[in-house]
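With one protein chain held back, the other chains of the complex are shown just where they sit.
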Amino acid sequence: MRRRRGIGSQSIVLSNPKKRNALSLAMLKSLQKDILHEAESQDLKVIVISAEGPVFSSGHDLKELTDEQGPDYHAEVFRTCSEVMMMIQNHPVPVIAMVNGLATAAGCQLVASCDIAVASDKSSFATPGVNIGLFCSTPGVALGRAVPRKVALEMLFTGEAMSAQEALLHGLLSRVVPEEQLEEETMRIARKVASLSRPVVSLGKAAFYRQLAQDLRTAYHLASQTMVDNLGLPDGQEGIKAFLQKRKPIWSHRVASSEDPGP
Amino acid sequence: MRRRRGIGSQSIVLSNPKKRNALSLAMLKSLQKDILHEAESQDLKVIVISAEGPVFSSGHDLKELTDEQGPDYHAEVFRTCSEVMMMIQNHPVPVIAMVNGLATAAGCQLVASCDIAVASDKSSFATPGVNIGLFCSTPGVALGRAVPRKVALEMLFTGEAMSAQEALLHGLLSRVVPEEQLEEETMRIARKVASLSRPVVSLGKAAFYRQLAQDLRTAYHLASQTMVDNLGLPDGQEGIKAFLQKRKPIWSHRVASSEDPGP
Partner (left out) sequence: MRRRRGIGSQSIVLSNPKKRNALSLAMLKSLQKDILHEAESQDLKVIVISAEGPVFSSGHDLKELTDEQGPDYHAEVFRTCSEVMMMIQNHPVPVIAMVNGLATAAGCQLVASCDIAVASDKSSFATPGVNIGLFCSTPGVALGRAVPRKVALEMLFTGEAMSAQEALLHGLLSRVVPEEQLEEETMRIARKVASLSRPVVSLGKAAFYRQLAQDLRTAYHLASQTMVDNLGLPDGQEGIKAFLQKRKPIWSHRVASSEDPGP
C-alpha cells in the first residue's frame, strides 16, 4: 500500500496486520513494485516504510516454506526477498524504516537494509528462525553488515529479541524515540532529506555503498571522482554559490547542465 | 581439560592457573585436540570454553618466544594458534567463551574468536604485547574483526585494559553479568543452543561467516541457497510443520532425509 505526501516523500505501508505483515511472495512483489514505482520521478526525494499494527513484520510466510511448495518455489521467495533488500540499497533516494513494534526474521532484515531506521522505544528486533529449524541466513546478510558480529551471532544462535535501545547502541537503528514522537521524528528526518537536491543525494548514496566494498585506495579513487562529478552537477555549483553568497540554495534537481529541468 | 555435560554441551577448561593459563604450544595443541574431539558427534551441540583461576588466559608463553627457540619454532607457535582460532569459527557448533577475569594478548584473541562471549563484570581485556616489544598482531586479526578499528588500535598501541562493560559496548562481548551469575547465564545460553537442531545451526553458522566476507550480491546468493538447503533438511521441515501445528518440534538432527538418524 502506498501513499504520497506533499513533501516529495513516498510512504509505503505494510498493511496486513492480521497476518503480522508477513512478507509473503505476494507482499514482497507488491513491496518491490511500490519501491520501484516512482524511482525515476524527479519529484521523489525519500521513501518511508512503515507498518500497520503492533508487528512491523514477522518475516516470511511460513505456509509458503513447507514441503508442498518445493525448492523451486522456496528459491523464488528468497530471491525475490533478496532483490527487495538490494533494491533499497540501490534505490536513488534514501529509504527510511519507521518501526513501531516487533520486527523479526526478514522483517528485521528489512529494517537493517534501510538507509535510516527510526523506531519507537517499545520496538524490538529478533532473528528467531533457529527456533523453528530455519536459521535466519538471509536476514544475517543485512544484520551482519549493520551490527558487530558477536551481536549478530547471539541474535542468530539464540533467537532472543534485542530492545530498541540495544539496537540503537549497536548500529541497527539510527534513532529511538517515545512512541508518540515516532511519526514526528521520522517525518522531520524525511522532510530534511526531501529538502535536499535529489541528484546530489543519489550520487552520494550510490558512491557510499560502492566505495565501502573496496580497499582504501580504490575507495578514495572512486569517492574523489564522485566529488568532482558532484561539483559538475548544476545543484553542486548552486549550493556552493548560495553558501558563498550567504543565501538559501534553490535546487533545480537537474542531473546535467544541458538537461531539461524536472516539472 | 575437557568435561561433558548431559545437555549436549562440551566444556573445555583452561586449567593451568599457576601459569595464568598461558597458551603454550602444548596448551594450544591440547586445545586443538579438545575442540576437534567431538566435532563430528551428532550429540555435540555447543562448546563452552572457560578457565580456572583469576586469569582467563595471559596469551602466549613468553619462554617459548626467546631467541633460543628460533624463528621456525616461533612460526609453529603462531601457526598453531591461528589454526585454533580459525577452527573455532569453522567448527560445526557454536563456541561460547565464559570469562571470569583477565584475558590478554592471545587470551583476548581467544575471546574475540568465539561465536558468543559471556563475561563477569570484573573481567578485563587487553592486548599489551607492545609493552614488551611484541605487538599483538595475531590478536589484532580477531580483535579488528570484533570491535571498531579505533577501539582496536587504542588497545594495540597503548596496551591498556578495557573493562567488561566497554568490551560489551564495543562488540567484543555478547553479555556481561555479575560474577555469581556467570555460570548460570552462560549455561542458560548453552542450553538454549543445545535445544536446537544441530544440522540447522551448523549450516547457519558456516553460511554466516562465509557470506560476511563477500560483496552484497554474492552474499545474498549464498545465503538464499542456504535457506533452500535448510528447508531441505528434515529438521527444517519438522520445525515449520510444528510451528503451523502449534506444537513443539522434535529434532531428528539428521543431515539428509535418507540418512540414518544419530544415536
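A and B label the chains in the order they appear, each numbered from 1.
One rule holds for everything that comes next: contacts are C-beta pairs under 8 Å (C-beta built on N, C-alpha and C of every residue); 3 or more make two chains touch, one makes a residue touch a chain.
Not measured: the values here are computed from a predicted model.
For the chain left out of this view, which of B:13, B:39, B:62 or B:222 touches it?
B:62
Check the options A:48, A:62, A:81 or A:116 and report the residue that touches the missing chain.
A:116
Of B:8, B:101 or B:140, which residue touches the hidden chain?
B:140
Can you say which of B:89, B:163 or B:181 touches the chain missing from this structure?
Going through B:89, B:163 or B:181 one by one, B:89 is the residue touching the chain not shown.
Tell me, which residues in subunit B touch the chain that this view leaves out?
62-63, 65-67, 71, 74-75, 78-79, 81-82, 85-86, 89, 130-138, 140-141, 144-145, 147-154, 156-160, 169-170, 209, 213
Going by the touch rule given at the top, which residues of subunit A touch the chain that is not shown?
Touch set of subunit A with respect to the missing chain: 94, 115-117, 145-147, 169-175, 189, 192-193, 196-197, 200-201, 203-205, 207-208, 211-212, 215-217, 219-221, 223-228, 230-233, 235-244, 249, 251.
We adopt the following convention: only the chains that are shown with their structure count from here on.
Report the inter-centroid distance (CA atoms only) between subunit A and subunit B in whole Å.
Whole-Å distance between the two chain centres: 32.
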